[in-house]
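One chain of protein is taken out of this complex; the other chains stay put.
Every chain is named by a letter (A, B and C) in the order it is written, and numbering of its residues begins at 1.
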Amino acid sequence: MIDLSSLASTRQITLRMVMRILLDRGAVSRAELARLTGLSKQTMSEVFRELESGGWVQMTGRTQGSVGRSAATFEACANRALVFGADVGGTKIQAVVADMHGVFLSEVMEPTDKRGGDHVIAQLAHMSDTLARRAGLPLERVLVGTIGIPGAYDARANNLFMVPNIAGIEGTSLPDRLKALVGFDVHIGNDVNMAAKGEQWRGMGRDIDSFVFIALGTGIGMGIINEGRVLRGSRGAAGEISTLPIGASPYDGRTFRAGALESSIGSAAIRERYEGRGGEAGLTVRQIIDRIAEGDMIAVATIDEIARTVAEAILAVSAVVDPERVILGGSIGARPELLARVQHFLPRCMAMPPECAISQLGSRAGLYGTIASSLDILREQLFQTASVSSAISEAKRFEATQ
Amino acid sequence: MIDLSSLASTRQITLRMVMRILLDRGAVSRAELARLTGLSKQTMSEVFRELESGGWVQMTGRTQGSVGRSAATFEACANRALVFGADVGGTKIQAVVADMHGVFLSEVMEPTDKRGGDHVIAQLAHMSDTLARRAGLPLERVLVGTIGIPGAYDARANNLFMVPNIAGIEGTSLPDRLKALVGFDVHIGNDVNMAAKGEQWRGMGRDIDSFVFIALGTGIGMGIINEGRVLRGSRGAAGEISTLPIGASPYDGRTFRAGALESSIGSAAIRERYEGRGGEAGLTVRQIIDRIAEGDMIAVATIDEIARTVAEAILAVSAVVDPERVILGGSIGARPELLARVQHFLPRCMAMPPECAISQLGSRAGLYGTIASSLDILREQLFQTASVSSAISEAKRFEATQ
Amino acid sequence: MIDLSSLASTRQITLRMVMRILLDRGAVSRAELARLTGLSKQTMSEVFRELESGGWVQMTGRTQGSVGRSAATFEACANRALVFGADVGGTKIQAVVADMHGVFLSEVMEPTDKRGGDHVIAQLAHMSDTLARRAGLPLERVLVGTIGIPGAYDARANNLFMVPNIAGIEGTSLPDRLKALVGFDVHIGNDVNMAAKGEQWRGMGRDIDSFVFIALGTGIGMGIINEGRVLRGSRGAAGEISTLPIGASPYDGRTFRAGALESSIGSAAIRERYEGRGGEAGLTVRQIIDRIAEGDMIAVATIDEIARTVAEAILAVSAVVDPERVILGGSIGARPELLARVQHFLPRCMAMPPECAISQLGSRAGLYGTIASSLDILREQLFQTASVSSAISEAKRFEATQ
Partner (left out) sequence: MIDLSSLASTRQITLRMVMRILLDRGAVSRAELARLTGLSKQTMSEVFRELESGGWVQMTGRTQGSVGRSAATFEACANRALVFGADVGGTKIQAVVADMHGVFLSEVMEPTDKRGGDHVIAQLAHMSDTLARRAGLPLERVLVGTIGIPGAYDARANNLFMVPNIAGIEGTSLPDRLKALVGFDVHIGNDVNMAAKGEQWRGMGRDIDSFVFIALGTGIGMGIINEGRVLRGSRGAAGEISTLPIGASPYDGRTFRAGALESSIGSAAIRERYEGRGGEAGLTVRQIIDRIAEGDMIAVATIDEIARTVAEAILAVSAVVDPERVILGGSIGARPELLARVQHFLPRCMAMPPECAISQLGSRAGLYGTIASSLDILREQLFQTASVSSAISEAKRFEATQ
């Protein structure tokens, strides 16, 4: 079998180019490929032979040519290489195995092993095995996996930190220990960054290059997509907007733990604000927001203030990274009652507010992101291109120069 | 002459690779080049002949080989292609012509033509001509120019906006009109982004990938370097932290013009704060800060409050983009009296503050940035590599895979 | 003529008691008076003779007694002593002469002499003379005058200060210099305190003991009526809520002049907020508020924020002095558009908001207050009772103990 990832010769460059075109375009006839690549008929034949023998390409039928002739078309064998993605939360893990086109072949959701640490790692290994089996494919086909974690990950130092909700998983060992169990390369990403990546791939960020995804739920986080790429920051803490000095004074030591913004508008704060005003005790934030429709003025006053502060946070984010769109997600962020109020306040605190929209992927955004991220890495390894989107644009540019 | 920018064949790829190595490494022997590129002796000879005939490469002498033999070395002709950079301010323009190594060949500073618009464009054209002449080289050698402007530039829409200090220059025509006069490609960048770029190239950001440069002077602005690249934002307004909702309420319509933060700590605000407390009227901010050393308690109280607010702004920036370092510049930002106070307040408002440092490039940071930016574009055009730093890392990776 | 103000003997005490009862009750029969005072018939006769000969009392007719007999009644000669009141503003002076019942006998309004100082004092003297003449009574009948001034007055130190709108009037000389011209005692009060006093006498504070009057106009001020009396503070600066640390940081030296609250919501601030958001330039605050009805969303957003801040100020005032009611006045405070918004925000920032109401006296509140204040002083001098209201309650208590 050809090891695509270590190709170096001209032949290898050619093989990669062909594979990339097939993956991006779907079924392509030999003639089109020749036109796109400028390769000779003979070289094409040799390339296809090699790719077919490695299981990367298959002939799929015939398309109708322009002058009435039919021609054989080729397409990539999408499940020749697979990717794994898992969104690990404090309470549950969602995991998927997908093919090279990003088609989900099998999916599973389990409660997170409360014992944390190695137990969670073993759980992930077992899930990947289960998923490959359910997909009817050998685990060896999985070449890349990405794990979304509710914490900060410093890729440079391979250090996972600030993971309050999963015991014993901070530090440096997760990727290596998991790889030792599953065989494929394991990458880590912050869960909200993964959600932003998911929005870019399949959600409200599909059509644009620069946006942020703000998750408002128990906690507050943000993923930034800038010029098509996740912005990670020097320690992997970019987007940790829970610490924005908004809604509370950052000089108040009480905000050092959760951050001033999260102290002010996290779900605990919302419940306490509601109860503090005399609202019924013991409601969840979901229930409090539901009460707006019932005319509960305490709920209205509470969520008005939250929205006012969220608008300020969006202003702060815009001042720094100038997103084209703000996608709101999370159990609170996804509520239209909040969005309406944020859109009331935004033009009152900034002259040119960004577009705001609610995520349509819901709690699956992060899972999508882990697959999108794994695919990027897979392609980079296979074809040395930076990302799904850049692969596409490079292919276009390549074509344009022909 | 070879048009390096349109090379497409294998030969052309080889030419680019050799040029890149020569530019990055300085003088290199033929044997080393053969080792680095894997090219045959014959191919190497052909390549060098072609590059020499185009004026891109010259033989420079002999280095001592490992076994006592001396060998001819080759190096790039750095002034075969030149770049132009100009930092245009409301009161003065600084401009430079530099060679492919970034060596400044000639430099000039002039008051900005107060009539603005076409007059400034003509001024820039005249300056580039003057600089080439002073460098003793034809203007045609200049292939790329970058103009730093105190405003926002939306590269996608080629739209320059928010340029309060230079009349008649907003809109879309600057690059084309200037190119029509000078012949080379003209690019535009926000002046503070350019300063950040300059810090990255020759200043306090040389050693790191992710940092911000905050300019505190008449106004407030920030340039963000993230993973080695300037972060521009969807409309070119990333880093416009004058609008951060810090130091004043963004719901106060008065802050819509200058932004809440700038309304609070811009130089006009500092003077008014000082005078409002009973400080001597008519002093400049520079003079007010000077008075700290003289024991002027009104100056102390005024600058304490400014620093307290700057620390909050740094916290906000860190929450969003997580820089490794914050470089302070501008007439106010460069004052050690301010830095000392900011460093007092930072750990009081955030748990893990970033490193802070004062720019050493002073008012020349932006100028350096325009040259660094021009060099990036030149190299991308010549060699299709993204940036100076990525060129280096790609060269290393390339080497490593051999 | 009897000098009522220096009575000391038992006889004098008796005279005062009778006068007080007549002033409080209107026409009273001799029998009633005897019952109220416990004086013998003979003493009563002597007292009346003395009061009649001094011009303080007159017989007025006959009321129907309980057993069918009719009896002569006596009443005070209300214009035996007069009071003068003047509300001096930066642009105009309103002045009145009233009788002992507080009936306005003559009234005048003039532009304030722009030259200030002695010119304003001469103007006041001339006005009092004119008013007495118009009332058809000698100026000597005026025993007490009160001048409301837009500034702080420290009664202990007889020092008038913080009078930005009238030149040359600060300091200690106003009462003495004016008295030298007019002959009667001259007292000074802060104009907003006078307005509160006016509200207590004839306005929205008639029925309660503890309330505040907040004037929102060009500037911001407050008069406090606590247990029926104006609360002045140690330096006469009570109620100077322009300096409340609300709406802006008091650590911002710019607020030292006008105060944080006034910097935030004074009329200059409102206009700048409106224009800063893009509202039409050059409108007055009155016009801006008028635009709310026309659907001007910039006006709505501007006044919403003002009301939100006013509500916070009312909370602060309530936390300190716990008024039963807040009366809003001044060109801005009197607008129902503002009141409606304040009433929206108040229950959102405090659990038990005070009642809020708009002054019905308009720009005459201060003038009423100067007369009410003069009457208090007159009665205290004549009868040694603290105030109009305490005179009444003492009379009742006196009666109850009989």
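The rule is simple: a contact is a pair of C-beta atoms (placed from the backbone, for glycine too) under 8 Å apart; a residue touches a chain by one contact, two chains touch by 3 or more.
Nothing here was measured: the structure is a model prediction, and the numbers come from that model.
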{"item": "Touch criterion as defined above, residue of C:Gly236, C:Gly266 or C:Gly329 at the omitted chain", "value": "C:Gly236"}
{"item": "Of C:Glu46, C:Asp118, C:Asp304 or C:Glu324, the one touching the omitted chain in the full complex", "value": "C:Glu324"}
{"item": "Residue, one of C:Ile224, C:Ala307 or C:Ala365, that touches the chain absent here", "value": "C:Ile224"}
{"item": "Listed residues A:Thr14, A:Asn79 or A:Thr255, member touching the removed chain", "value": "A:Thr255"}
{"item": "On chain A, residues whose C-beta touches the chain left out of the figure", "value": "247-249, 251-257, 264, 269, 272-279, 298, 301-302, 305"}
{"item": "Where the unshown chain meets chain C, residue by residue", "value": "8, 10, 208-211, 222, 224, 226-227, 231-246, 250-251, 256, 259, 261, 308, 312, 315-324, 345, 348-351, 354, 401"}
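In this section, only the chains that are shown with their structure count from here on.
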{"item": "Interface sides of chain A and chain B: same vs different residues, half threshold", "value": "same"}
{"item": "Chain centre separation (chain A, chain B; CA means) in Å", "value": "32"}
{"item": "Multi-chain contact residues (two or more partners), chain B", "value": "251, 256"}
